[in-house]
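Shown here: the complex without one of its protein chains, the others still in place.
Going in written order, the chains are labelled A, B and C, and every chain counts its residues from 1.
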Amino acid sequence: MDAAGLKALTPLLLLALCAVGTMLLAGFRRNGRLAFYSYQGGLLLALLSLTWALPERSLEVTPLLRMDAFFGYFAVLFILSAMAIGLMAAGHFRRGGGRARVEESYVLLAICLLGALVLAGAQHFAALFIGLELMSVASFVLVAYPCGGRPVEDGVQGNSLEAGLKYLLLSSAASAFLLFGIGCIYLDTGSLAFAPLPPATTLSLPGLALLLIGVAFKLALVPFHFWSPDIYEGAPTPVAALVATLSKTALFAAVLRYVWYGALLELPGLATAVAVLAALSMLIGNLLALRQRHIKRLLAYSSIAHLGYLLVVLLAVGHAGLAIDAAAVYVLAYSVTTLGAFALVGCVCEAGAEADYRLEVFGGLLWRAPCLGASLILVLLSLAGIPLTLGFIGKFYIFAAGVEAGLWWLLGVLVVGSAIGLYYYLRIVLIMLGPAPEAGGIGGRRWLVYGLALLLVLLGVYPLPVLSWLPVL
Amino acid sequence: MGAWLAWIPLLPLLSSLTLLLLGRRLDERGAALFGVGSVALAALLSLVAILLFVVSDGTAWGGQALSWFSALGLEVGFSLYFDGLTAVMVGVITGVGLLIHLYSVAYMSGDDGFARFFAYLNLFVAMMLILVLAGDFLLLYLGWEGVGLCSFLLIGFWYRVPENGYAARKAFVVTRVGDVALALGLLILVQQFGTLLIQDSVGQAQLLWADSDWPFWVALLLLGGAVGKSAQLPLQTWLPDAMAGPTPVSALIHAATMVTAGVYLIARTQGIFLLAPDVLQLVQLVGGLTLFLAACSALVQQDLKRILAYSTISQIGYMFFALGAGAFSAAVFHLMTHAFFKALLFLAAGQVILSLHHEQDIRRMGGLLRPMPFSALCFAIGCAALAALPFTSGFYSKDAILLQAYAHGGAGIAWWLALAGAGVTALYSLRLFVRLFLGECHTAPTPDNRWPMRWPLALLCLLALFGALIPQPLSDVFVSVPAGEQHVSWAVHLAVLLMPWLGLALGLWLLLRGEDLRRRFAGGILARVWRTGWGFDALYNALLVQPLSLLARLNRRDLLDLPVGFLAWLSRTCHQGLSRLQNGRLRQYVAGIVWGALLVLAVVL
Amino acid sequence: MLIWLLLVPVLAAVLMPVAEGWRRDGSRWLSLVALGLQALLLLPLGSDGGTWWLESRTDWLPLLGIGWHLGLDGLSYLLLWLTVALGIVSVLISWREIRQRVAFFHCNLLLSVAGIVGVFLALDLFLFFVFWELMLIPMVLLIAIWGHDNRHYAATKFFIFTQASSLLMLIAILGLAFAHRAQTGVISFDRDDLLQLQLSPVLAHWLMLGFFVAFAVKLPMVPLHTWLPDAHTEAPTAGSVMLAAILLKTGAYGLLRFSLPLFPEASAAFAPVAMTLGVLGILYGAKLAFAQHDMKRLVAYTSVSHMGFVLLGIYALNGMALQGAVMQMLAHGFSTAALFIVVGMLYERWHTRDLRQLGGLWTRLPRLSGFTMLFALASLGLPGLANFVAEFLILAGAFQRTWPLTAVAALGLVGAALYSLLLVQRSLWGAAKPAAGAPDCSRREWLVLGALALALVWFGLHPQPVLELVREPLLRVLDAPLAHSGVELSSSWLSLRGRGL
Partner (left out) sequence: MTEIPVEHGLLFAAALFCIGLVGVLVRRNLVFMLMSLELMLNATAFVFVLGGALHGNADGQVMFVMILTLAAAEVAVGLALVVHLYHRHRSLDADRLDVMKG
């Protein structure tokens, strides 16, 4: 590794430093605010360093990582997401009443982000593995974070414990599938780099299938989606946001790169399998959300469907010039919208002494807190893909990629799924217009919500800055 | 021709609008002033127009007052046309209309809808005038539908009684069926000629359609419109029910003018009908059948106004018969005389009904000769004209019809029916008069000494007697039908002359001797069938009304909504089923992964 | 200039809370002012002989070939007037009806107006789609917040129906854009560019269907109409007016502006099916209207019937029928809106819309009853009122294309008589039902109803301005299909001349 490579790696190094530094800081002085500033400062530094460190032309740093525009785009997105999640976490854990110490959560978040950045640059299975597991193991802990303090008999700790254990066990099983798949490919080709398969292979196809299973689990695609609602429900809200955005989008970025480098979807069987998973996710995800009464579970099901939409793009890779653009835009839209949704959940559902995640809590929100209500409407419209929101631009790109690649049947399923989705998004809006619940307060980080909502609209109306900056692989 | 012709319909129209908007502010005197005054002015104008027309040698005037619209491929204007036929119609409408308006002032006095009544009546006169003055089929159609609307409004004038509303709706809907046929006929004209000017299209038809199927279809569709408006078979069922309206309305709309619009239409489009001899045959047959069936029905009705209604249907049947037989001017002649004597009968009947406190059942009448001599006189004259007794106006017109028809086509079924009908007509006229004025008195009348009502009646009596003397400038209107190869023998003349007398004789015989026969007949099945108008109402009810309303009832909630509901249900069910899988059990989830893995492997490999 | 037409309502909507703070009726007055301003902006416009009276083009997303391309011609101009006029009517009739969240109500109303104006102006397909979706959201809120008992169901159904169908249109739009890239190498969503495309028949057929379904749902066409009765019935009066009078017209407008010019051959080939469906709609709507007890639902189903005429007229593909279809759009806008308003007023006074419980209104509310009668007559197509001209032109045009279908469609006139008179007879006539002293029309109500009545009579007797206004645009619509397929058409399907009858 030469100096140029080292320079290109600066953001990652800074992040690692941030994690370690925050941990050490916490060891010397237990102070949530300090840890928070250290975390956000580190991230900001990493973000700024990107402008300087990112090589102008695609650069291979060790066989594992490739630093290019694709990495840059996703790195910025991930760091910004992580900063938003950090803001949410600061609010969330502070209200926890001091049972759990907040400082370590920043360390874990930084580690997660590090994993995500590794995934964004991964061009090698080892990098994929390292990034993925960095994220996974850190998020197991984050999911079960409320168990950190003294054990108390209450639902929050019980739920998060349950969620943590489920996530750990299931995710490890899925990792095993993934690794076994990689193992098969390695056995066949003798290389761990992202590259097209050699023509005559026996083991690679089953290997790819096993790999797909592992990936599908992490992306919570039907029928590997069972874990996600439970984890979303049990995990603290910022962590749920993390699981919903970073850990899915980062892996998706890596998979996208592999699919592109490996020209994988030329393999008919695999393409069919992905198409089946996409269709199932779009339909079943939306159906499961249909009459869900728990907002976090509903968001979980909705994100299952959204990942299904995203798979359409994956299928279009290689057939449609727009596919990578579409993926990038949609990931952005999905991240911003989902973060907004979870930030809102934090504001509305966790305002009272006891968190209440029933949809009824949103009753009369538009009248109680007009700005928050309007933001919620915007977020829901964005999730539903209605124009003038970023969600629409994302959906538009997906449709464009699908049309360009001629994936008519999947587009049909997409339309049906979207139609089902409209029902429950609108249902929340209708609840919001209805009567207010007896005890409903508003609290938390409103400015984060407003900021995200504003971003949704601004980029929805004038997405040109983003679109002109989309990465090319 | 000046645009001032347009003022003939415009005057009543304006008056109608005024009455509609300001009616509440006006007292009866003011409303009557507007209502009658406007029609009087229109009548005056019409008179001037007719005189000018006659003076100017009977050349037709046409002209476009204003453009209505000009679309891509069709131009329609508010164009007027005035020829002999128009002159007759305008004269009848404004003349008889004026008398009936005058009569109504007294008849409707005290009704809380006085102004509204005159507003509607004025509107009707306006629309009827538009209908006959129109030089464009679409304008004619405007009048055509407009009179239908007024008929609807006036039948339902006493809207608080639900039956009136139903009768009104029935009248409008049944005639609308005919209107649709008429509209379709117009569509063919638009398609073929690109114009709706009546004279142009008829002229072009004669030029271009010498041997094609078009005249057949157009004439058939126009006939459809005509039978609807004129209450001929098979759309005659609405007219008897239409008697629910005030009696002056029945006189004006449902006897003298609107119901003859069909006759006017066919006469006006003679050129097209002559190209379609089959349809002309059909017109004759329709007329013949209608006149006979309706006459039979009139024979057994118990309601005074229904008798007159069936009689109207029957008399219009004569006109249709005449049209079909090629005796166009005879038909128009009869149209005029019928307007006189039927208006007379209705108005006289109105007087009787008013005197008997709105009693209309003739079984509760009788012996009114002494208390109501003037009404009796009117009735006598009217019935005589209706029965076509010599030297009344009806005698001349009916004779003309029967003889000319024979001359043109000989004695077909229709002709025999028409001949027999003349006998039946005399028979029911006699019955009507006898039941009302002779015999013993059942209900004591209040005396009929309202003079405002009397002198219109007196004028109409004169017209019914001597109206046949009014010359009709029709010679230039109709193409003379090349016929007359049938020699009209003296036997035919005699038969036509004697037929009414035969009916009268039969009536007298039945009255004096046939007590038993009458009673048996009245209880018989034939009488019952006749009384219900040959069961057409029941037939339509069973064939159309019931199935349609059943369908409407069954499908009130829109069956096409069911698939949508089904989809919603399906989604909900799927949601419930899938949610049940999401049971929180760790090992179940692992099993899910395993099944998923098998699925993926199966698809990939 | 064009942009101001859009911006005025949006700005007013944004300023609504301010106006509400200023005075109690502030939001109502602000809405009136905004709509009045729009009318003022429209007033001086006129044709300068070119295709577009006004056109503006700005880049939006140049790398996708998406531009901010607006254009105004006679057709848009007419529909803009309709929008503004009925927008004002909607504000006026809500004066007393809407008492809660007044500012938000008017905010939604104006945003919906803005969206509709956008739809009528957009010439870039992406832009059109954006407006197409945008106008729905405020509408859904109008129904969902100020509607009647079953409003949530109705709003949801409306939302899902229209959005799902518009996604199909999105697919078709994208298909067109990519076809353009395939032929020229540049992606474009601009209508002008896409008009130049030469599509293969199969592709054109499918893309045309995508557009058609979206527009047909909005129109609505049987069997995709089932959202309409619910939405119309549950919406507040102003919502029903906006829905019936303007929103439905966007469907017809879309067909005229996009579907027909972009796919002339495919549309011509599809015309028989579309016309059949139109006729089906005429009869089916009439039949269902006849069966209803709920007055508002009855009126809603008459919309289905009337818009069936529009569909029939549009796909008859000749000048007369197209002019008739536009005329019908206008006439239906006035007459149905008026009927909804009347029903709303009756409901305000009687607190029921059930025809079985109403009756004898003429005795108590003579003025309102008179208006009801007039509007019912307009709805049944009485000559002299605007609907008649429209229906006659449509039938005359359609008749030249196919006589059997037209004959069946004409039966719809009988159906119209049935349901309109049923409405009159059962609500206005009959014995008077006892009721508390309900006042007759107030001056404001009189103004609104009088204006609508005047419009109906005026356009019934003098429809020429409308016909003139849309003549050029329609001829341009027609140019394409007839030039390409005139010969083929006249010899195809059920053609009157072809059969020689």
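Assume a contact is a pair of C-beta atoms (placed from the backbone, for glycine too) under 8 Å apart; a residue touches a chain by one contact, two chains touch by 3 or more.
Everything numeric in this text was worked out from a predicted model, so none of it was measured.
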Inquiry  = Going by the stated contact criterion, tell me the shown chains that border the hidden chain.
reply    = A, B
Ask   = Among A:Ala16, A:Leu34, A:Leu80 or A:Ile130, which residue is in touch with the absent chain?
value = A:Ile130
Task = Quick one: say which of A:Arg66, A:His225, A:Arg257 or A:Arg297 touches the chain that got left out.
result = A:Arg297
Message = I'm checking contacts with the chain that's been left out. Which of B:Ala458, B:Leu548 or B:Val590 qualifies?
response = B:Val590
Request  = Determine which one of A:Phe180, A:Tyr261, A:Trp367 or A:Tyr450 touches the chain that has been left out.
outcome  = A:Phe180
Remark   = Note that chain B touches the absent chain at residues 579, 582-587, 590-591, 594
Ask   = For chain A, which residues reach the chain that was dropped from this view?
value = 125-126, 129-130, 133, 137, 140-141, 144, 147, 151, 153, 155, 157-159, 161-166, 168-169, 172-173, 175-176, 179-180, 182-184, 186-187, 190-192, 203, 229-230, 233-234, 292-294, 297
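Criterion: only the chains that are shown with their structure count from here on.
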Note = Busiest interface, counting C-beta pairs, is B-C
Message = Centroid of chain A to centroid of chain C, CA atoms only: how many Å?
response = 43
Remark   = Residues in chain C with touches to at least two other chains are numbered none
Ask   = Which chain B residues sit where two or more other chains touch them?
value = none
Message = Applying the document's contact rule, which stretches of chain A touch chain C when the two form their complex?
response = 367, 381, 384, 386-388, 392, 396, 399-400, 402-404, 411, 414-416, 418-419, 422-423, 426-427, 429-430, 433, 462-464, 467-468
Key: List of chain A residues in touch with chain B within their complex   = 165-166, 169-170, 173-174, 177, 205-206, 208-210, 212-213, 216-217, 222-224, 226-227, 229-230, 269-270, 272-273, 276-277, 284, 287-288, 290-292, 420, 423
Key: Complex contact set, residues of chain C against chain B   = 157, 222-223, 225-226, 229, 284, 287-288, 290-293, 318-320, 322-324, 360, 362-363, 366, 370, 377, 382-384, 388-389, 392-393, 395-397, 399-400, 403, 406-407, 410-411, 413-414, 417-418, 421-422, 425, 428-432, 461-464, 467, 471, 474-475, 496, 501
